[in-house]
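Here the complex is missing one protein chain, while the rest keep their positions.
Labels A and B are assigned to the chains in the order they are written; within every chain, residues are numbered from 1.
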Amino acid sequence: MTLVDSPPAEAATQGTRVARRAFLVRELGIGLALVLLIAVTYAVNPRFLSAQNIKDLLLGSTILAILAVGQAVVVITRNVDLSAGSVLGLSAFATGAVFVAAPGLPIPLMLVIGTALGAVLGAVNGGLIAAAKVPALVVTLGTLYMFRGLDYTWATSRQINAADMPPAFLRMGTETVLGVPVLALFAVAVLVAVGYYLRHYRGGRELYAIGSDPAAARLSGIPGGRRVFAAFVASGALAGLAGVLHAARFGTIDANAGLGIELNVVAAVVVGGVAIFGGSGSVYGAALGAVLLTTIRAALPVLGVNPFWQDAAVGALILASIGLDRALSARVGRSLREGKAHG
Amino acid sequence: MAERIAPVRRVLGSWDVIVLLAVVAVATVGAFTIEGVASPRFWRFVALEALPIALIALPMTLVVITGEIDLSVASVLGLTCTVMGQLWVSGVTSLPLLIALCLLLGAVLGAVNGLFVTGFGLPSLAVTIGTLALYRGLAYVVLGDRAVANYPREWTSSAIAPIPGTTIPWMILVLAALAVVFAVVLHATPVGRALYAMGNNAEAARFAGVNVRLTKFWLFVATGTMSALAGVFWTLRFASARADNGSGLELAVVAAVLLGGVSIFGGRGALLGVLAAVALLGVLRNALQLAYVPANTLTVITGALLIASVVGPNVAGMLRERLRRRRSTAPTATPTT
C-alpha cells in the first residue's frame, strides 16, 4: 500500500479556518443583514432610528429574544419546545393574579415567582421526555394545549388591567437606562449568562454533544436524560420570565398572552443559525434572529411596503436561512475534506 | 428516543381499535348523560367541524409515516381561501373552475414544500415552519384584512347540504371516498409498503429500489392539494374568505395524526386510527360544549390525550421489560453493529 502520510498541517488548518470562519459568518451574516436592513430603512426614513423607535424595537424584540434563547438551548439537544407560548401565557396571567392578591409584593420576588413557575412547567415537559422517553415534539404539543387550557380555566375570560398592578412594576416595562429599555437589559443579561454557560461549562458542552450524536453521547457516559431535562427546565424558566416581562410591558393580560408565538420562536432560532437537528448554533444567533424578525416587521411599513407583506417576508427569510445553512455546511464539509484529500 | 414500541402496541391490542372504542364510549356515555348528544343536529355539527381536519389529516398521515411533517397546511388552506375570494371578486363565476384553480394552487404550494425538502434536502420541520409564515403572509397580501363573503347562496348552502333523508352533510361522502383511496394506497399497494419502509429506514428502502425523494415530493403535493380542498370547503361553509381562515389548524391536524397512533419518527401508524382520533376530538369537543363544560377543558383534554398516547405505551413497555429481566440492570437497547 502506498503509505498515506499525515496530511500537511497547512492544508488541515486551512480547512479548519474555513470552518471557523463559516461559523462566524453565520452569526455575522445575521448581524450584517440586520445592519443593512436598518441602514436602508434609515435612509428611506431617518425617523426609523429615533430614540423612541429604537426603544420600541428593543422592547419588541425582548420577549421573543428571551424565548428564543430558551428554545435554542432545547433545539441544540435535538429537541423542540412547542409549549413556550403557553408557558408564557400562564406565567403572565399568574403575574397579574398574584399582584391582585398581594399588591405590595416586591418586584424581584415576582420575577422569581414567574421564573419558578416556568421552571416547574418545563420540568413537566422534561420529565416526560427524559423519563418516559417520548418525543419532545409530541409532548410539548400536548403541553401546549394543556398549559393553555389551564390558563383559560384559571382566567375564566377575566382580564387583568394595568390598574390591578403596582405602578412601579408597569414602569419597569417602559423605563430606560441610557436610552435602553430595562426589559431589554433583562434579555441581554439572560443571553450573556446562557451563552457563557453553553460555551464555558461542561454541562453546556454536553448539550451540544447530545444534539450532535446522541448515541456517541451515551457511549461517552454523558447523562443524556438529566441534561435534556435541565434544558427543558431552562427553556420553561425563561418562558416564565418572559411571561412576567410581558405583563410588565403590556399591562393588560388575558388568557391569550403569547398565543401562537411558539412557531415564531422556532423561526427565530432557525433564522439565527441553530440547526434544527441539534449540535450546532449559538444562543447569540438565536437572539439575533429574534431581533431580525422583529425589525423586519417594524421596517417594512417604514419602507413603504404594504404591512400585509410582513408574514410573507418572515417566511421567505426562514427559507433563505435554512438554505444558506445548508450551502454553508456543504462548503465547509468540502473544504475540510479537501484539506485532507491531497495528503 | 426512537425506542421501539411496536411489540407493546401489539400486546395492548391495536391502537386504532382503542381509539375507535374510545369514540364509541364517549358517544354512548354522552348520549345518555348529555342532552342533545343523541340528536342528529349534534352529529351534523361534529361532521362539519371535523371535515377540514380530516381532509388534511389523510395526506398528513402518509407524510408523517415517511418521517416528515408539513406544518404549512393551515396556511395553504388560508391562502386558498383568499385566492378563491379574490378570483370570485375578479369575476370568475364558475364554481368548478374556481375549485380547479384552488386545487392547482394547493398542488403548487405543496410542490414548493416538496422541492425544498427533497430537492435541497432541508428538514421538513424547518421548511414548513417557513412556508407556514410565507403562505399565511401571502394570504394577507391577497386580501389584506378584507373578507369576501358575497358568494351565491346556492354555493354556500350546497357545501353543507345534508345527504337526503339525513342530517349528515354530503361532504362526508366525499371524505369517505377519499379516505378509502388513501387507506387503500397506504395499506394495500406497493406505494404504501414503500412509505412504511422509508419511514423506518430510508436508506434500506432506497437499496430496495424505492425512489424516496420522488415519493416524498408527491406526498407534499398531495398534502397541499388536500389542504386546498379543505380551504374551498372552509370558504363555502363559513361563506367567508379571510386571510386568517383556519389559522392554527396545523397543530390540530398534527395532534389528531399523533393521537391516532402514527409515530412522529415515521414508519408506524394506520389511517383508521387517525380518522378515529379526528372523530374522538370532534365528538369530545361538541359533547362537552353541550354539557356546558368550558372549551378550555377540552384544550387540556386534547393535550393530555396526546401525551398519554405516547407515554402510555412507552411506560407499559418499560415496566414489562423490567419485569422480564429483573435480574439484570441492562439497558434495553439492542446491540448495534
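By our rule, a residue touches a chain if its C-beta (ideal position, glycine included) is under 8 Å from a C-beta of that chain, and two chains touch if they have at least 3 such contacts.
Operating definition for what follows: contacts and distances are computed from a predicted model.
You can't see one chain of this complex, but its UniProt record names it "Ribose import ATP-binding protein RbsA", from the set "Ribose import ATP-binding protein RbsA", "Sulfate adenylyltransferase subunit 2", "Amino acid/amide ABC transporter membrane protein 2, HAAT family" or "Electron transfer flavoprotein subunit beta". The chain that is not drawn here is touched, among residues B:A25, B:L104 or B:A188, by B:A188. Annotation: of B:V89, B:I163, B:A204 or B:L319, B:A204 touches the absent chain (contact as defined above). Across A:F99, A:Y208 or A:Y284, the single residue that touches the chain missing here is A:Y208. Where chain A meets the chain that is not shown, the touching residues are 1-9, 12-13, 15-16, 19-20, 200-202, 205-206, 208-209, 211-213, 215-223, 275, 279-280, 332-333, 336-337, 339-341.
Not every partner is drawn; the one left out touches chain B at residues 4, 6-7, 184, 188-190, 192-194, 196-197, 200-201, 203-211, 267-268, 325, 327-331, 334-337.
Basically, only the chains that are shown with their structure count from here on.
For the pair chain A and chain B, the distance between mean C-alpha positions equals 29 Å. Chain contact summary for the complex, chain A toward chain B: residues 80, 82, 128-129, 132-139, 141-153, 156, 214-215, 255, 260, 263, 266-267, 270, 276-277, 306, 308-319, 322-323, 326.
By the touch rule above, chain B contacts chain A in their complex via residues 1, 3, 71, 116, 120-123, 125-127, 129-138, 140-141, 144-145, 243, 247-248, 251, 254-255, 258, 264-265, 294-307, 309-311, 314-315, 318, 336.
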